[in-house]
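Up next is chain A:
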Amino acid sequence: MGADPRQPILRMQGVSKSYGAVQILRGIDLDVEAGQRIALIGPSGSGKTTLLRLVMTLETPEDGTIEVEGELLGLRRVGDRLVKDSGAHLRSVRGKIGMVFQHFNLFPHMSALQNIMDGPVHVRGLSKDQARERALDLLAKVGLRNKADSLPRQLSGGQQQRVAIARALAMEPKIMLFDEITSALDPELVGEVLAIVRELAHETGMTMLIVTHEMGFAREVANRVLFMEGGHIVEDGEPEQVFGNPRSDRTKAFLGAVLHR
Partner candidate 1 sequence: MNLTVFLPALLKGALVTLEATLLSAAVALVVSVVVGLVRLSRFRLLRGAALVYVEIFRGTSALVQLFYFFFVLPIFGIDLSPMAAGVIALGLNFGSYGSEVVRAAVLNVPRGQHEAAVALNYPPGLAMRRIIFPQALAAMLPPFGNLLIDLLKATSLLSLITIGDLTFAGKSLVQSQGHVTAIYTLVLVFYFVMALMLGRLMQAAERRVPGATAGGGR
Partner candidate 2 sequence: MNFDFDYALQILPTLLRATVITFQATVGGMVLAMIVGLALELLRRSGVKPVVYATKGFVSFVRGTPLLIQLYFLYYVLPLYGLSLETMETGILGLGLHYGAYLSEVYRAGIDGVPKGQWEAATALNASRTHTWLRIILPQAVPPMLPVFGNYLIAMFKDTPLLATITLLELLGTAQAEAAISYRYLEPYTLVGLIFLVLSWPSASLVRLIENRIRAENRNGR
């Protein structure tokens, strides 16, 4: 499998997750190719966030495996058993993934610049000068070059989220996860954040998993759409197909409801 030239960048096999007695994800199988930008859509509670959190190792699946570029994530093979992974190996795999959160989760005791530099310096071992230069570039890219020294609480929600995107990019992940990154924002700030992601999509070809309720944005930015419901992936296809001509009645009903609101 490791020799497969078209090895998926992310592979989930039979991944299940429950909270207590409630099963949230029911045996998810998913292959993501490098460069795919996947929009994850579906009703509230369908398990979209949970799927992203599993990929970020913020949760552990009780069943199934997740691989990044053919390497197990969060698990290690010992003999023929899988055990929980930690330490250097976990981090070498996890370092390929980055995530942007709904509530930004910026570090409130650090300036925008420090938020972006801290990981590159202390986790990746870049020199301070190098990291600062890169961080300033990223700040410029998200249009906040002049806010380098502002603390998060001095920034608007949209600005905070842009810093958070820059912070995730500074770690140079291969896969970016976005979990409803605009849903905590005032409506007039949504555009500036989506514009950054749009630009990122068109300029870098980075692999992305995007959970969103903005259907127009999903259709425009994604090159693949997954519709989730009840812990299953119900529909999987190109944006034109899923939005224009959904195969599943469930998808049809969902899109009908959200598009005609």
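Selection rule, in plain terms: all candidates are chains of the complex that A comes from, given by their letters.
Convention: a residue touches a chain if its C-beta (ideal position, glycine included) is under 8 Å from a C-beta of that chain, and two chains touch if they have at least 3 such contacts; residues count from 1.
Keep in mind that what you see is a predicted model, and the values were worked out from it rather than measured.
Shown alone here is chain A; of the other chains of the complex, listed as 1 or 2, the one that touches it is 1. Touching candidate 1 in their complex are the following residues of chain A: 56-58, 91, 94-95, 97-99, 101, 103-109, 118-119, 122-123, 151-153, 155, 160, 167-168, 171.
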